[in-house]
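One structure, as structure tokens, below. Some questions next.
A protein chain is absent from this complex, but the other protein chains hold their places.
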């Protein structure tokens, strides 16, 4: 890239690497077992019919090749450790190293889920302490740490609502979901046996109170609301919303994906939310790991507590901690064992490293960063909703469209500038959305580099639109043809492919 | 790089990063201390005159920035983990991860060198076990693990020779050193108070026996020999050499840098060597770490044992291990404490993971790889010495010189092909040397990619010499002007420089 | 706060440029009455060393250094150290879902390799990028089967992990998918007669586990015949993935739902683990979860992308195949590295060691107590029935630093004083002998 506007990145020589199967050859070994200290058993005799012939194309490679293979692969990835990751709605913040260290402590990492409770008090204390922290942070009365991710938490939360309404005699039929909602919300409602009714937002990008009152009735179980919503806007009439639902016997579910805008500043439990989930892999900094694992604890008000998934963590009369399996009204289990415990450890470590002051400062910096970006870029990109932004800001590609440049193109061009793109074309209420969430983890230097990049891309979109449309130009692979890939999906390697090796 | 011959590497976008001082601003913190549990002390009162005003330009940055800073820097490095590192004489082999894990076990990593021996038996057992292994591998009688690197081991070894000769009445004046020797050899002799006399090698690249007999006399303390020598050639007349020295009361010192060619196949102690050092950071796979740390144990014959540096590790009558400080004839200490213990741990882990069979196979593969490269490239590059190669092969740039292409140019061009260069212009006996040591850690696939690259560079040297002379073309910085840098050396950042930031 | 890269001056400057005097102006949208005007009740800000001390204490309050005979869906296997050193590279663990393939090829290729290895091991044609775990994966498999053949009800073997069964009913309860169960025989295998009786034209699918929760390997082929005759789909759930090193893959199944924890994933008190779903090519568009596929870039160079997204919630919303979004990618990467390390020969050799340890232990226990479900093949788990209450036995074992088998009363009261024991390569003969001795007392 000769482009002098690109300050943050340069091209550099990087290793190619084939598929691991293309490096395999019989007799190479990456393992060695200790000698067997019990009599050998002929597995073919022991298993008879059930015995396996061989392991087909499983690889045979040495440890050295394994280290190189995955190290080389890793160098093709972008990561928070390399730079800003402004994915709106994803809260890509710093993943502290100490969290990884404590999560790997033998006594925690090697604990078996069925080991007796009396020798599991340490693990249980971690869960209890985290639960208590999350309850004060959300302002709720009860919580479960069992859900494995946000969507899983949504399902758990909606099941709580359903069980509660059922206990009142009627589970009802519908869930209201704003048009700006994340796809997991409607998908979750469906799994829980509810019809989804769309709720449109008003000109300010918030829930349309009139529409809500009109649509709310005894058939509606409740509303799934994200607050701040996916436009980064705080639902100012939140309590009115809650009242409208409650008046008709419905419940307010809050998708807590955007809690990074609220922690320490306000509590959903105080503004009328009945049940919500948290994404520990967003707000509480547990690493995304290229797509997971996550953790989606669900917190709720007292009335919903009896329905929590079992087992429920309880303090016994003697002060020890344990699990209560005797929960007659429980919605049942949503996952085996107790959830993604390793993520609970990390989230608690994050909370302790911050403390009350750190958590508040974190929220303030996250909102400060988003508003700084908004201020600096509102001259260059169209801002469809003018309501004030919390932790993220959503622009549209309206102006760039004149030259046929779309949000997806701008995103790809950001790659050449050394950044990971923002979230593309979500929320759906904004046509051609650029959804930008910097989080608190970005320095002023990095923010300014991002702003410069966005401004210079805006210029390029006018002066040389094709440069933007054909981006990225700096990566080891150029734009990949996703449509062709979906037409004839190749989802696994087969020996035949072997020729395409080495590249 | 459009160059289609380049199979192993591609260019990819990579992050820029300034100096850490350029990211510093007052009030940013990357640390937090626990509350002090004893009374505060006003250090200015306590230290008076000796109290410090401030810490000048020491950086102030957050943990997030520190992770990014050093992660970004790391992506500018080549490493064994990324690919072949064919540096002749450096034995860049795989650094097993388990070695890093065991070296960090609390009981070893946190042991204080002065903690009582009775609570240090574990560390002492590691040193003893390693010492025993190295003694059998070298065929020697006694050993010290104190030296911190190869050159340090050389000094220790020559001091042993000197002390021994002194005890016989005359330390003598000179050390013979072949013209092919590494620079540390003569530099070491000088530190030990010896004059260096050059010994030229014969047409076969070995010690010239006639010359040796002629130069050997009662003024000569001994010979520092590298075997296999730096041409990768085994000194076949090694025992004649030893006899010539011994007949005149001299001693044979062996630089063990090339032991990777011998382990498990032959033992210096058996072929007449009196004292030698090992480079654990070469033969025994302790990581080079960008230039160190290393470890250079010195093994010797019985006659030299009394002179070993103190303290000496001994087994006490009660079977416990400990240090003997009462060594009247010792040359003294060469380092505080007991040497680079952390490297001892890694070297022992390497030895245990290999065992006798693994160590032999390792040596065989190392020699096999070097000979495979020699065979494949002798048609393309000039081979100044035809004697058979052990673990490394040395070519010259003779043929490429016609077009003005030098070994240094070929080396730089290898970078574009995704490889780290071989060792350039060493040994000095070969004009324009290309010194190539693959080690055992390279797969056939990687070796073939290297051979292809070297062949294609040989072609380029004929067809497009400037392409080679101006290499590398694929790196984030192009060739750096080392001459200018040495003329007006800038060895530290100063605030004034701050403008050059951000790039 | 040491994680925050801002100086007070930075914040001042930014506020100035935004045009505000105080940070609270940015929180004005929050109605005053809901603003929190006190510190959160969480522990005070701690130094890194204090955080570590706290968790060390917790770790020490937990069992450590015990010999463990627990399996039952979570298996203790040796974890080669390269796994953690590789997944600890920031480029893997601090990356997001690979929605931008040009700068995510590392994660994408690793997952493509994961999908391939899962197919090789399970005998299926396609596998997805992971589910939350084996239990939720089993539930999703039933939902998938219902989508595939339009029928509604499901039959689940009682020899399937009890907690998996709980999760399945939680998922299915409100989707109009009644789940019925069928039992097992003397030898621990499913009761074919009962299955035959219960299966009908309404049955969308039959779900079994093999090796099942009682440690017994099912006759998958025979079950498949029966199930397919009735036009239903067979789902095979696998909790101990390592069994596939020597146990014939359930190639006759239509869907395989597997927990891959055994492949280098820490026990971690129950999570995070990674489920995976594999099936036949023809069913792929009904599959839940992410899929990585091969693609070409504009120069025809091979690369990988997330594909068939039209199945997923962010496109299909309420009509999606599942609501899953974030999955267990890093755990799948761990498993990929583990499968690569052991590979074609190692998984077999390791599985053989597990078999041998369990066989030896079962034989020794047999001398002191009753080993149930003889006569059908087993892998590394078996059920021991004792005179004494297994909880009492286990308390005795704890004093010997041994954690005994899982008492089954809670799940199978009819088995009386029975416990499920597991032996892996981590259980030394010494431990096994000590455990047998204690049981015999």
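All chains are identified by letter, namely A, B and C, in their written order; residue positions are counted from 1 within each chain.
Simple rule for what comes next: a contact is a pair of C-beta atoms (placed from the backbone, for glycine too) under 8 Å apart; a residue touches a chain by one contact, two chains touch by 3 or more.
Because the structure is predicted, anything quoted here is derived from the model rather than measured.
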| item | value |
| --- | --- |
| Displayed chains contacted by the hidden chain, counting the whole assembly | A, B, C |
| Residue, one of A:65, A:235, A:255 or A:437, that touches the chain absent here | A:65 |
| Given A:31, A:271 or A:385, the one touching the chain that is not displayed | A:31 |
| Contacting the left-out chain in the complete assembly, out of A:51, A:101 or A:165 | A:101 |
| Residue of B:13, B:61, B:377 or B:410 touching the missing chain in the full complex | B:61 |
| Residue ranges of chain A at the interface with the undisplayed chain | 13, 25-34, 60-65, 67, 71, 97-98, 100-101 |
| Residues belonging to chain C that touch the chain removed from view | 48-49, 52, 78, 80-81, 85, 88-89 |
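Criterion: only the chains that are shown with their structure count from here on.
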| item | value |
| --- | --- |
| Chain at maximum distance from chain A, centres defined as averaged CA atoms | B |
| Distance from the mean Cα position of chain C to that of chain A, given in whole angstrom | 19 |
| Chain centre separation in whole Å, for chain C relative to chain B (CA means) | 46 |
| Distance from the mean Cα position of chain B to that of chain A, given in whole angstrom | 46 |
| Touching two or more other chains - residues of chain B | 13, 62-65, 67, 71, 97 |
| Residues of chain C touching at least two other chains | 1-6, 10, 45-46, 48, 50, 82, 85, 90, 103 |
